[in-house]
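One protein chain is absent from this view; the other protein chains keep their places.
Showing chain A:
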Amino acid sequence: MPTPHKVYYPFISPFDPCKPIVAKTYSTPPHLYMQMQPPNLAQFTPHEALRAGTLWKVLYDPYFGPYEKLRKEDSSHD
């Protein structure tokens, strides 16, 4: 199932003076999982599409930083 983010866990050296960053996330937008776009995909209305940034619901990928998890729930179409 295409996920908007993926996580990887870098090696943490015992001699690292700084506070280690345990988990690092990177964005994986939906188009990575879609080779050739199939015809007749579900679409937004023009006004929604203008706000969402794409015409096709499947390709909608709002980027929220790791610290913006809260914003993700309350406004899926902002």
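Note that in this section a residue touches a chain if its C-beta (ideal position, glycine included) is under 8 Å from a C-beta of that chain, and two chains touch if they have at least 3 such contacts; residues count from 1.
Keep this in mind: contacts and distances are computed from a predicted model.
**Q** Which of the following is the UniProt-recorded protein name of the chain this complex doesn't show: "Branched-chain amino acid transport system / permease component", "cytochrome-c oxidase", "Fe-S cluster assembly protein SufD" or "Spore coat protein CotJB"?
**A** From the choices "Branched-chain amino acid transport system / permease component", "cytochrome-c oxidase", "Fe-S cluster assembly protein SufD" or "Spore coat protein CotJB", the unshown chain carries the UniProt name "Spore coat protein CotJB".
**Q** On chain A, what residues meet the omitted chain?
**A** Residues of chain A in touch with the missing chain: 36-37, 39-40, 46-47, 49-50, 54-56.
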